[in-house]
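Only one structure is covered here, and it is reproduced in the block below.
In this view, the complex is presented without one of its protein chains, the others remaining in place.
For chain A:
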Amino acid sequence: MPDTAPLLSVDDLEVHFPIRAGVLRRQVGAVKAVDGVSFTLKRGETLSLVGESGCGKSTTGLALMGLVQPTGGKVRFDGREIAGFRRKELRDYRKRMQIVFQDPFSSLNPRQKVRDIIRAPLDIHGIGTKEEREAAVADLMARVGLRPDQADNYPHQFSGGQRQRIGIARALALKPDIIVADEPVSALDVSVQAQILNLLADLQRDLGVAYLAVSHDLGVVEYISHRVAVMYLGRIVEIGPKERIFSAPQHPYTELLMRSAPSHDPRHRHSFSATSDDIPSATKRPSGCAFHTRCPLATDLCRRVDPQLTARDDGRELACHHR
């Protein structure tokens, strides 16, 4: 169960990519992929980032891993500030924060044996003797539901679900406090998704690891999360306890997401509107509240003034002028 002190606190994180044009490659603008994102994550907790493609949810995860360079903001991990993500600090921080990627086909080196893939983090950080590392590999494989005698096989000899287990074993090797799970099941078949989601739940219960999950699948998010952050064009528009977000969404964008998810009940079908309603691009962020172009509640105020994320009574934070 989550305890109270935040393990990770992210303050005003920004990832802006320059747009260059002309022969001199002058910067003419910026893609504000992540534009002032703040949240905390407690030990043993799952926080999910949800939103449409291009909302910055994956970039947020990658920036926290140091896999893309943040252009602004502060990240504190276990009370220490990760300043500028320099090599040395990163090394220690990365030991405690690991990532599981979406695609178990491209995120494993096809020329390495599974044994070497899972052992790599231990080798890189020089942990244990050779024998200890080998023993750790066997333990990790058993832990994620793989047979240790398959350690000398190559990734292509495994199914998608098994490959995702290999990725999870590699992420667990350094006993991290946090695992960033970037769409961990979206490349998998439904029956295999369930196996991996159950495994992630078991690992959290047994090891107390926290997950920062990135997902577009609201069913998965509702199942695995303690808290949910809804992102739109690089910002969080609503964040709060899972039950609150799902049973009583407040932001009009959260409502739209919830309404768009299939019912799973043929007797109570949603009557989806066929009207086109396209996502604006992060290069041309609308003025004021970025969601006003799609929002049924939008007024002149929304077109002019960008609403700030503010705390509400029921433990959620919300960025909307009208709710």
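As a convention for this text, a contact is a pair of C-beta atoms (placed from the backbone, for glycine too) under 8 Å apart; a residue touches a chain by one contact, two chains touch by 3 or more; residues count from 1.
Everything that follows uses one rule, which is that contacts and distances are computed from a predicted model.
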Q.
Not counting the visible chains, the remaining one has a UniProt entry; which protein name from "Segregation and condensation protein A", "Acetolactate synthase small subunit", "Acyl dehydratase" or "Peptide ABC transporter ATP-binding protein" does it give?
A. "Peptide ABC transporter ATP-binding protein"
Q: Could you tell which one of A:R76, A:H216, A:R285 or A:H321 touches the chain left off the display?
A: A:H216
Q. Among A:E131, A:D206 or A:D278, which residue is in touch with the absent chain?
A. A:D278
Q: With the full complex in mind, choose from A:V192, A:L207 or A:L297 the residue touching the hidden chain.
A: A:V192
Q | Residue of A:G161, A:P184, A:G288 or A:P307 touching the missing chain in the full complex | A | A:G161
**Q.** Contact partner of the left-out chain, one of A:V214, A:L257 or A:C302
**A.** A:L257
Q) What is the set of chain A residues that contact the non-displayed chain in the whole complex? A) 46, 52-53, 159, 161-162, 189-195, 197-198, 200-201, 204, 216-220, 222-224, 226, 242, 246, 256-257, 259-267, 269-279
